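Apart from one protein chain that is not included, each protein chain of the complex appears where it belongs.
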Amino acid sequence: MKKATAITVLLGAGAITAGAVFAEPVEDNLVVNGQIEMTTWTEAPDAVEGKLPEVISGWHFRGTETRAMQADDFDNPGMIFVEDAQESWSTVQGDAGKSCASCHEDVADSMKGVRAVYPKWNEDAEEVRTLEMQVNACRTGNMEAEPLKYTGTEMTSMIALISSVSRGMPVDVATDGPVSETWEAGKELYYTRTGQLELSCANCHEDNYGRMIRADHLSQGQINGFPVYRLKNTKLNAVHARFKGCVRDTRAETFAPGSPEFVALELYVASRGNGLSVEGPSVRN
Amino acid sequence: MAENVRPRVKAPRKASAGEEVTIKTLISHPMESGQRKDADGNTIPRSIIHRFTCEFNGEMVVDVAMEPAISTNPYFEFEAVVPEAGDFKFTWYDDDGSVYEETSSVALA
Partner (left out) sequence: MTLTRRNVMVMGAGAFVAFGLPMSASAAAEDAIAEFTGGADMGSEGVTLTAPEIAENGNTVPIEIDAPGAEAVMILAMGNPTPGVAEFKFGPLAASQSASTRIRLAGTQDVVAVARMKDGSFAKASSNVKVTIGGCGG
């Protein structure tokens, strides 16, 4: 056997155990409905200065057909849920006899820009709130309605509706001032190894994005595309549901959706994507 | 009736006589394949949409016999000729006997 062939075979054999292959995220341009221009690849924001050379949306790590599905609101199955939520928006719920529309009127006007700045500090409640928390606060406080299950279909569809009207706008969550303590807690969680597999978020999404993990193309773990319609379960998935899955995959006891740990983590991870466009609802594998 | 089944159609509102147009259809439906098992290990029975048809002014455009291998939220894209002004009629037939319909009118440009 020629020397070059022998080395290649040995390297091939070694690669079965090493398993790491790098594949460039695909260069492509996302314009939704021929109208909404998305920023999906941009310079690193402050939160990841020195850690990531640039920030890249999960969209670039998916295959051709999957990327195409997100480019048209009819092809994007996530929009079915947005339509459902549009109906809920105008439906009276709760003892106060109000619907979301009673106070907020047209969702496209009143909610424009909202997704882009959440999670954020709520002065009256003196806490960091995620969008889900704010929806439930409105429901229980203003509508006198039952709170929605944090990662249930009804809530996630509503979050998708609110996200959809901010598509194309840059994510811009605050990391200083009253939120800084929560942000620091989220950052610590991001870099802490957990579980039997002893993996931190950073081990995959910062140190190894672009690599193949088995047959999956690892992304930077950005959340600008949430809620996500996953081809795998053909439904919308919320941020905390995805966090829960990831932590479970390291074979650790996972935190609960809505827990302070996940709220802090969501704030931190959102800040890592500052500058990328809000894409939700997006389509991923 | 399967819950929350919502048909959606994308078809042009105007066309010139004889124009070829692209039609897209989507219907939210779980398409339970009959292969899955529930938490107790019992097979969840099959319950899918088994047929989709598209007509224009009563004439057939496409008639699809569907099996469990069609994904959840069945999606179809196809092309139709619009010979005159009229209505596209879309019909989905569910295993449980339900029939879902959607109509889309086309005016002559």
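Each chain carries a letter (A and B) given by its place in the written order, and its residues are counted from 1.
Here, a contact is a pair of C-beta atoms (placed from the backbone, for glycine too) under 8 Å apart; a residue touches a chain by one contact, two chains touch by 3 or more.
Note that the coordinates shown come from a computational prediction; the quantities given were computed from them, not determined experimentally.
Q: Could you tell me which shown chains are touched by the chain that is not displayed?
A: A, B
Q: Of the residues listed, A:E24, A:D95 or A:E253, which one is in contact with the missing chain?
A: Considering all chains, including the one not shown, the answer is A:E24.
Q: Need a quick check: the contact residues on subunit A for the chain that isn't drawn.
A: 4, 8-9, 11-13, 15-16, 19, 21-24, 62-66, 69, 204, 212-216, 218, 230-234, 245-246, 248-250, 285
Q: At which residues does subunit B meet the chain that is not included here?
A: 20-21, 33, 35, 55-56, 59-72, 74-81, 83
As a convention for this text, only the chains that are shown with their structure count from here on.
Q: Between subunit A and subunit B, tell me the centre distance in angstrom, where each centre is the average of that chain's C-alpha atoms.
A: The mean C-alpha positions of subunit A and subunit B differ by 31 Å.
Q: Could you pull out which subunit B residues touch subunit A in their complex?
A: Those in contact with subunit A are residues 4, 6, 8, 10, 24, 26, 28, 71-73, 75.
Q: Using the touch definition up top, name the residues of subunit A that touch subunit B in the complex.
A: 74-75, 77, 80, 83-84, 234
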